[in-house]
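A single structure is presented below for examination.
Only one protein chain is missing from this complex, and each of the others stays in its spot.
Take a look at chain A:
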Amino acid sequence: MRGAGCGMSEFPDLCKVLELSTVILRSIIRDHHIRQAVMLKSVTANQQQYVGLQELSALARTLQPFIGPQKKYRFIQNVRSGESALTCSCFCAIQNLEPTCALGQLVCETLQEHEKIYHTGSGCLMFLAGAWSSAALLGLCQGISVTQIISIMNEGIEICLDAVRKSALLFNGLDVRLSRRSTAAVHGLELSLSEEAFCVASNLPFNFQAPPAKVYQQAQNIRGQRQIKLSRYFCENKSEMVSEFETCSFAHIAEGLSHSCDNLMKLAVEVMQVQSRSNQDITTVTFDISKVTTCVLFGLPEDCSCAVPGCIVLLSDEQVSVFHHLKTKRLKVALIDGDLSHSYHHMGFKRPAGMQHVRDQPSVSESSTEDKWVKKVVKLFLDLGVNLILLTGVACKPMDQNCCRNQILVVEKLNSSVLRTFAQSTGSALVTYPSQLRDHCVGTGVQLALWRDLSCYDRKLVPVNISTEENTGLVTAILTSSVQCKSQLQQDRFWACAYRLHHALKDRALLPGAGRTEMFCIHLLQKQAQNCREKSTNSVPPSAAGTAVALHTSVMLELMADGLMDYITTVMINSGKMSKVEARTIVTRQLQTFDVHQGNATKFPQLVLGNENEAFVFPSRKQTECAPAVEVYDNLCVKQEAWRRALDLVFLVLQTDEEVVSGLDQKMEKDTMML
């Protein structure tokens, strides 16, 4: 085998790259000397170094602290502008770094695409992209060709994704199969099953008044099926007890998905419950995220966070007086998708360039066209009897003042999905211009209410709830924080929790978390690698090409498994309770003792737990059933997508050998060739 045994030492550039990525982390924006020429930044001269892969793994390594439930906060400082941001997510970090190199931009695009859909899991994506690019790099080092690496790694990811599918805990029709406990039942621990279920139910931090005895009874009843039915379908018999059990089980899922963001997950569950309470259709519990808004209140302690039905907005001083005038009335509402100003035009409207206003007589009237327009619009509002205007854009100053004077409340910068919900529930229609408003566009039945009197905290805080008589499913999550710079973080984490719940309900499936799925994948990859190795030694007749392929396959699959192993161990290390060696030892021992014939990912013990009290399952007490550990779950589709996307990114970088850059300054760059 060519080049076997060459290590990282052969990559002198790696140190440089590492240095480089730290420079990127400091987000120093270079001056751009723009020149209209095209240049080839060619790496043909040093083709063996695969700078792209090295950069990718180096970048991923700098973002390691953001992996896992115990994240470390980081400051990102922009030297030029002096601005800084506090972050604990990969996506935020990359966005704030504003990468200028091709690889950085590619990473940024990939994360953006992922984040746009899933809002969670970008850390996992980034880490695995780094880990697998190191794997590809080591493969190249051992003389495995790019084409082979791609096909083998594709095979590897297929094994992993298949394993992920197999380990998924489905709750089709809303019954959650808690496999670990149900196997306990199989092994003759029937009693502990129900006790455990009871434990979980009563230890929950949520306030569900499930009478323990009833839960116990329920668990006993369905034990015959060897699974705990946690179904809304049980509601068919309208038993109160069952529905409570169901809520409990849902809390169990939520707790498993919280990933040590307990308080914000609790808030997300509350939001969901508030929403589903209004939703009478119990056969389909969904979490409609588009109807959720957040409202941040500063100066209140964090435990004041809560979920409120309706849409809560903060009003300014001028608006407050209008609000007091309106609060007891049934209001007529107009919904405007756009700005409320004279100069506003819809998207795609082109202002004529060569238009001049010429007057043959000096102007007599003082009022400008804007004033006239404002008067006209306000008159229209008054004629239609509108008291409340909800906008997606902003209103111009004179409009605002005029409306206030006429006791019309204007609420700006609302989400357009919120506006659509109001349109549906009040029977009104969204319009772009106020001149479009007619009687049928105006909705009725909207109420304003002061949500809570917070004048004791801050006189400026006047949170007002806009709601309709009919329940719309609109929910506002009130996020309170006494530290202003944490608000963005809190919002990010809240949304991550909410989306995790949303995806779980959408997938109707969960993955065993805390490293269990990964361990199962590692196990399968290693098994496959082992098979290949055996095939290569036993092949009759020995053909050199066949042997080489089998050997390469086993090497690459091992390397891929190592990437996943790195991921779990990093999560364990990030929890701050063990060293790399310890973490690796635990994982290796688990993998060795795993019985192949016994099953799937759920058979592994949880490695990392978010909770402080129950941190790690050490091999010595892995079978002890005494500790009612919280089961940790991951999202199915998020994990699948993140892995797939990570590998796609690696493939794109792996196959790229050159970069074509335009607009470069010839003098600035050294390793480049001009065309």
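Rule of thumb we're sticking to: contacts are C-beta pairs under 8 Å (C-beta built on N, C-alpha and C of every residue); 3 or more make two chains touch, one makes a residue touch a chain; residues count from 1.
Here, contacts and distances are computed from a predicted model.
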{"item": "Name of the absent chain as recorded in UniProt (options \"Alkyl transferase\", \"MKKS centrosomal shuttling protein\", \"rRNA-binding ribosome biosynthesis protein rpf2\" or \"Exostosin glycosyltransferase 1b\")", "value": "\"MKKS centrosomal shuttling protein\""}
{"item": "Touching residue (missing chain; options A:358, A:456 or A:581)", "value": "A:358"}
{"item": "Options A:433, A:457 or A:594, residue touching the unrepresented chain", "value": "A:433"}
{"item": "Listed residues A:106, A:129, A:307 or A:519, member touching the removed chain", "value": "A:106"}
{"item": "Touching residues (missing chain, whole complex) on chain A", "value": "1-2, 32, 34, 37-38, 40, 42, 44, 100, 102-103, 105-106, 109-110, 113, 117, 143, 145-148, 150, 154, 346-360, 363, 369, 420, 429, 431-433, 435-436, 543-546, 548, 641, 644-645, 648, 651-652, 655-664, 673-675"}
